[in-house]
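What you see is the complex with one protein chain gone and the rest in place.
Up next is chain A:
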Amino acid sequence: MDSDDDFNSSQASGDDFLDDQDSDLGLEDDSDFDMDQDDVGFESQDKDMGPRKQAYEVDFKVFDPQQIQGSQDRQIDEVSSILGQPPEATAILLRHLRWNKERLIDRYMDNQEEILESAGLGETAANNPPKISKVAGFVCDICCEDDPSLDTFAMKCGHRFCVECYRQYLYTKIKEEGEAARIRCPGDGCNRIVDSKSLDLLVAEELRDRYHELLTRTYVDDKDNLRWCPAPNCVYAVECGVKNKDLMQIVPTVHCECSHDFCFGCSLNDHQPAPCALVKMWLKKCEDDSETANWISANTKECPKCNSTIEKNGGCNHMTCRKCRHEFCWMCMGVWSEHGTSWYNCNRFEEKSGSEARDAQAKSRMSLERYLHYYNRYANHEQSAKLDKDIYLKTEKKMQQLQNTTGMSWIEVQYLDTASQALQQCRQTLKWTYAFAYYLARNNLTEIFEDNQKDLEMAVENLSEMFEKPVDQLQGLKVDMMDKTSYCTKRRVILLNDTAENLKLGNWEFNVKFS
C-alpha cells in the first residue's frame, strides 16, 4: 500500500511539474521525465538518456561473416527439426525457396513429394544417387563429340551431356557468373536446378569451395532485411527493417563497421535527405545531360574583375583573385562581401517572371538554366568535398611537423580530423539537398528547406575556410574550429530532421512523379 501511495504522489507532483514546464518552457518530451532531476539542465539530462535517435535515422544492425553463418545455421536447424529432414537437405530446400521459411513449411506440409522433387531431393534421387556413365551411340549436343568412351552425365530431366562439357558449364556459372543456388540444367529450356550432390560429383574441389561460399552469400541476397555492405572487399552485411515500399517516406542510411555510410534501400553512398527514387531520377538526368553540364564543373574560372584565370584549390567558395585581390563567390561569381554573413542568392534559384516563360524557347532555356543552377551546386559540393580532403591531408602533415617542434600531443590535433570528417559529411548532405530542391515544388515548406540549406552551407563554408589558414595559426584557432565543427553538425541534423519528418508525413510536394 505504501509503495502505491508513494507512486501516486510522485506521479501527481510529476504531472504538476510537467504542466509548469509545458507552459513555461514548452517541454514536449514527458515520457523521459524523472523526479530526481528537478534542477538538472537539459544537456546532462540528454546525456543520461544516451544518444537519442534522430528523425532521419533508422535502426540497423551490422553482422560479420561468422554471425551470418550462425544465423543461417540456426534457421536450418530450426526448420530441420520442424520438417524432420537432415540439415543438409533442409539447407537445399531453404535455398530453393529463397529462405522463405513459412512458404517452405506450407508447401512441405501441402505436398512433401513435390517440393522434394523440385529441389532435386526426391525419393528417386535418394534411391538413385547421381552417377557418371558411358552411353552407346551418344553424341554430346554441346561439343558434338561421339566417342563411345565418353563419360556422360544427366540429371533426372534426362538432358545428357559429356562430363567435360558439364564441368565447363558449371565452371562458367560458378566462376564467371557467380551463380550457385539456382544453376539450371544446361539443356535448352530446362528449369531443373543442379543440386549440390550432382555438383559435388562433377566439379573439382577448388570450385566446390567457391560454390559453397556463394551458397552462403545467397542467404543475404535472398533476405529482404539483409544487405551486403557495398564497400569494396567489405565482408559485413547490414540488417534493417525498412521495406521497399517505405522508400518514399524514409531514407534508410546505415553505417557499416568498415565506416562506410550507405543507403539500405539502394546501396548507393549516403544520399540524405533525398529519397532513393529521386536519387535515381537525378543521376539518370545528370548522365543524360552530362555533355551540357560538363563545362560548368570545370575547375577554372575567370576573375569577374580582371579576367585572370583562377584555379580553385581549396573547398571554400570564398575566392580571392591573386592578381587584383578581388573577393568573389565561386558559385555565383558575385561579390563576396554581399555574401559574407548572409549567404544569399546562392542556394536559391530565383524563378523568372511569367512574361519570359511565355516564349517557348525561353522556357526551354529556362529549364536548362534551372537544371544547371542546381547541378552546378550539386557538382560543386562533390568537388569541394574532394578538395577539402586534400587540403586536410596536407594540413595534417604540416601539423605533424608542428607537433614535433611545439610538443603538442596527438590527441590535441584530433580536432582537425573531426572537423574534416564533419565537413565531408555535411558536403555530402549539401550535395543531395540540391538534387532534392531541384524536384521540389515552390511553397512555404520549400522556403524553410532552402533556409536550412543556406544555414548549413554557410556553416560549411566557414569551417572549410579555416583549413586555408596558415598552419602556424591553426593552433590558436582550435576552439574556434571546434565551435564551427559542432555548429556544422548541428545545422546538418536540423536540416535532416526537418526533411525526414516531412517525408514521413508525405508533406513534400514534388514537381515530378517518382515511379
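Rule of thumb we're sticking to: a contact is a pair of C-beta atoms (placed from the backbone, for glycine too) under 8 Å apart; a residue touches a chain by one contact, two chains touch by 3 or more; residues count from 1.
Throughout what follows, contacts and distances are computed from a predicted model.
Per UniProt, the protein behind the absent chain is "E2 ubiquitin-conjugating enzyme"; the candidates were "E2 ubiquitin-conjugating enzyme", "TBC1 domain family member 20", "Directed RNA polymerases IV and V subunit 3B" or "small monomeric GTPase". Residue in contact with the omitted chain (choice from A:N111, A:T172 or A:Q414): A:T172. Considering A:R107, A:H159 or A:R210, the position touching the chain not shown turns out to be A:H159 (whole complex). Summarising the interface, chain A meets the missing chain with residues 141-145, 159, 161, 165, 168-169, 172, 186-190.
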